[in-house]
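Handing you a structure now.
A selection of the complex's chains, in situ.
Order of writing sets the chain letters: A and B. Residues in each chain are counted from 1.
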C-alpha cells in the first residue's frame, strides 16, 4: 500500500478494474501438480501474471539437529524470489520480506500437516517465485499445499489462499500489481475449507471494521474456488499416475 | 526434565486455570498488564521511550538522519524499523544476525506505523528526489516476558510524540516536533484452548495455538494485522479479536 496518488483509475465507471475484472473476480488460475523430477512433491501455479513453483522434500532427517522436535515434524517453508522475477533485478538470496513470508507460510502449513506422525523429521517446502505480479505469498501457499499432497504428506486438508483488498474505496478480490501499488488495503488470507479456519491472515492499509469483515468473507469465499482448482490439479496428477502405472504394468 | 516435559506441565497448568476463567497472573482474559512509559529516555536519540509492559521492557529510539529518498517515492521521508532481540533479554534469544522472530517483530511494528501514518512522512521531505529525513525506529529489547509487538508499537508512538526534528544540527533552522499524524496502536491476542487472551506473557505465548495482532488508529479504522503461530482462528474468532483489539487499543491510546 505504498500508495503515491496517481491519475490511475483503478475502477472505471462501469465498476470494472484495470484488467476488466469485476470487484469479486479472481485472476485466471492454473495449477499443475507433479512437475519436477527430483522433489518428493511439486506444483506449479500460474495465477494472472504470477509464476510460482513449489517443491517438497521430506519427511526427512532434520538438520541442524538442535531444531529437531521430539514429538513432531518441523514444516519449514522457504519462500524465495528469483532475481529476474521483478521489474528491477532482485539481489539473490532471502531478504527480510522473504524471511517474514517464510515464517507465516510455515505456520499456516504446519496447521494442516499431521506433523505428529513424523517426530524429529523436517518437511521442507521450497517456494520459488519465477515471475511476480502481486499475490505471490497466496500463490505460494496455494502451490505449497498441492506440492505437499503430491509428496504424499498426510494432511488434514489443503490450505487455499487468496487476498482481498480495497481499491478506489471498493472491496475487491485478488489485487493485481497496480492495485497493490496504488490501492488502499490488502488482506492476504489462507483458509482451510474442511474446518472453516483461517491459518494465514495479514492486513495493511486503511479499513473500517465493516470493510474488513466484507473483505475477509470475500477472500474466504474465493478460497473455496481456489480449493477446487487445487483438487482438480491433484486429481489430474493421480489419474496420470494411475495411467502411468497401468502402462508400466 | 526435558524441555518438552516442562512445556507440557506449563501447558497443563495454564489451561487448567483458563478452564476456571483465570490467568496465572490473575488478569482477566481481556486485561493488559501494567504499562509504564518514560519518554525522552535516550538523550542521543531524537525521540525515545522506555516501556515496561508487565515484565517486558523495551527501549525504542528514533533517530533522524539526512539522506536520499527512494527513487519511486521522491516526496516522502524514509522509514526504517529494526528490532534487536538481544540475548540480554531472554535465554531464548540468540546473538547473531536477525532471525525470523526479530524480523517479524520489526516488520509488524513497521507496518503499523507506516500504514497507520503515525508520522507524516511527506513532511520529512526537504528537497523532492534529493534530500529527505531518514527516520530510524530502533526497538531494543532488554527484558522479555512476551508481547513484543504491543510493547514496541506503544513505545514507537510514545517516542514519536516527544521527538524533535534536528534541523539545527543540520543547519536548517530551529528544531521542530516530529510531524505526528495518527497513533496506530497494536494489540495482540493469543488463543489457548479456544480462549482468547489479550497481551500474552512469554509462558502464554509458548503454549498458545494462534496469535493475532491488530493495529487501529483513532478513527477506529484498522491499519495492520498479523496472524502468527501454528494454530488457526475461525472467522468469528477473527472478528472478535478485531473488536477486542480496537477497544483496548483506544484505551491505551488515550493514556499515552
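Simple rule for what comes next: a residue touches a chain if its C-beta (ideal position, glycine included) is under 8 Å from a C-beta of that chain, and two chains touch if they have at least 3 such contacts.
Values in this document were obtained by computation on a predicted structure and should not be read as measured data.
Taken over the entire complex, each labelled chain kind is present as follows: A x3, B x3.
Operating definition for what follows: only the chains that are shown with their structure count from here on.
We define each chain's centre as the mean of its Cα atoms; on that basis chain A and chain B are separated by 27 Å. Those residues of chain A whose C-beta lies close enough to touch chain B in the complex are 1-2, 4, 70-71, 96-97, 99-100, 102-104, 107, 110-111, 187, 192, 195-209, 212-213, 216-217, 220.
Touching chain A in their complex are the following residues of chain B: 2, 4, 72-73, 75, 98, 100-101, 103-104, 106-107, 111, 114-115, 212, 220-235, 238-239, 242-243, 246.
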